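Can you keep this structure in mind? I'll have questions shortly.
The complex is shown incomplete by one protein chain, all other protein chains being positioned as in the whole.
Right, subunit A next:
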Amino acid sequence: MRYLTLLMLFCGIIANAQITETDSVSTVLDEIKVEVAVKKKIETDMKMAVSVDEFLASSDQISFIKRGAYAWEPLLNNMSTERSTLTIDGMHVFGACTDKMDPITSYVESNNLSSIDIKSGQEGSMHGSTVAGSIDLKRKSTPFGLDKKWNGAYQSGFEFNNKQFFNMGNASYSGTKFVADASISYRKAENYSDGNNTEIKHSQYKKFNTSLGMAYKTSELSSVRVDAIFDVAKDVGFPALPMDLWLSRALITSAAYKQLFENGLVRVWDTKVYFNAVEHYMDDTTRPENLVHMDMPGWSTTYGLVSTANLQNNNLSSEIQLNAYTNESIAEMRMYPQDRSKRTMFAYSWPEVTTAYAGLSINNSLGISERSRLNFGGSLGYNYNHSKYVEFNWIFHPGAPQEKSRILPSLHVGYQLTINKFNFSVGGGYGHRAPSVSEGYGYYIYNSFDRYDYIGNPDLKNEISYEVNASAGFKAEKMSIQVKVNYFYIDNYIIGKILSLGSPMNYQSVGVKGYTSLDYATLFNFSLNASYQISDHLHWKGLATYARVMDYNQNNLPFIRPFSYQTSLHYHYKDFHFQTSVNGDFAQINYSPEYGEDETSAYTIWNISADYSFYIKNVKTTFQVGAENLLNEYYSTYADWGNIPRMGRNIFTSLKINF
């Protein structure tokens, strides 16, 4: 019912939008150029209707921890989400689940995004302090005054393995004074089956997502914009965890003002205030094997401001950004004894922790010559934490301060050189990050991967990253090849270590781990991308990645992707497209038993798909059919929580209508 009402409200708004339509001719703003500067279509080579997770997975810098079929946790440069900044249009949103079952990427849908901006290392410090880099999910934002006023798309599809059925629609209106973007989607999937055709119980999910954005041109050079995303996931199974998700909800809203300047130093000034609220309620009543029923609700509320100015002076262009936000995270554990009439047992796993951050970032790009360019910048941030019920933290850390302030500096520099068909880059960076809420203030957070309860430490030092990166590439008419490497030396690398004190609280766990700082850890990432145009109709692409991550004792750290590869062929003839790809990982020989990992075997999977596009009047329709894991290989990857096997053969079909 609630959806219906919402839907009606949105319809009302769209209907209203038509009335505001005017015919007056107006100059098209430069704004369009700014907004369409980087735009990647949200679809992969193999599949045109993808989830956000699947799309991110196609990036060579991203790998995933998977706890099931839904809400994968993206790892950037083989580092977990604490080390990267995940934002939606620069807005900070924090998940409400202590078990990281709700990364921010799970609160958007592919049809309300236009692109995903991934920056590696300190280059990503624009949106706040980071070590691994930044992932910014860019929402759709239609420019003013397009020739075609109404645009829209409808996608529907069915995936046979987990009977996933999805419907997604989005529409936009572009007037001279008013624009609107709206989207709505619903996905429903049942349990998937692995390569042995065994059903993986508790892997179902349902997700509803809708978004609306509206902008109004207040003058020739200025506009206001309001945006909202509302996302609901229900009945989401996490086969690798002892509990499922009953309901998670996010409301992500913002209001922005943008001012352009025709001349002068400042070209664009964009200021946005935002608010988002995330709720996450876990449920273990569907798991009869549980000895004790436990509720684990979590809430995360964030208010923030982001203000960006783009400056241009001769061959120097700069971007200055002010970020400020305050987040409150609360998570509870409420256990019920077998005799439910007895009193419940209660504790906070996040004892009402406030995180406030304010920082100023700058990125400069200086054109030295036609061939070379110097990028440099940095940020200075102030991070403040407050734990309302600090007595929880005192149990393991007596006398820990209730409040903690940190200064988080960041610097980066990079040099790019292009000589004919060759390009090179070298760069370096230095930056601090503050511990996350869980790392600082978490209390008995159960990690089902290594089966330990984790305790935060409010006194953890800042994690300090020193990084170098380099790339070399060659690009000719028919072929391209690009090699990228980066190396991080991270001081005070935060990770959980076994505590000799205390005993577990969750009955599945085997002990207690406390977040501690390692002296240091080193990370090395390598990627190779290549493509070749075999003929006008046939195109080849290849990708290989390798990473090696060790602590100060040369021991392996967990969740590091072994050597992985992907090779794909793409053939098109008129309106037909065929593509096939093979991808896989080598065996994970550098695993970390200390952190609950075992050796994961190598696997290779083969995917294939075909699509056909046709026009009915002006409406472009594309139909696609394909199969993932065609050979029904039984496998699990290095990052599958609890070695949960991945999906077996999955035949997918989808239909997309653009109008």
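Following the convention adopted for this analysis, contacts are C-beta pairs under 8 Å (C-beta built on N, C-alpha and C of every residue); 3 or more make two chains touch, one makes a residue touch a chain; residues count from 1.
Just so we're on the same page, contacts and distances are computed from a predicted model.
Engineer: Can you match the unshown chain of the complex to its UniProt protein name from these: "Ger(X)C family spore germination protein", "YtkA-like", "nitrile hydratase" or "Chemotaxis protein CheW"?
Structural biologist: The record names the chain that does not appear here as "YtkA-like".
Engineer: Would you indicate which residue among A:168, A:189, A:212 or A:523 is in contact with the undisplayed chain?
Structural biologist: A:212
Engineer: From the listed residues A:510, A:534 or A:619, report the one that touches the chain absent from this view.
Structural biologist: Touching the chain that is not displayed is residue A:510.
Engineer: Taking the entire complex into account, which one of A:57, A:226, A:495 or A:569 touches the absent chain?
Structural biologist: A:226
Engineer: Identify the residue among A:186, A:261 or A:299 that touches the chain left out of the display.
Structural biologist: A:299
Engineer: Considering the entire assembly, which residues of subunit A contact the chain that has been omitted?
Structural biologist: 2, 5-6, 9-10, 12-13, 16-17, 20, 212, 214, 226, 228, 230, 247, 249, 251, 253, 277, 279, 281, 291-292, 295, 297, 299, 330, 332-335, 337-338, 342-348, 389, 391-392, 394-396, 398, 444, 499, 501-505, 507-511
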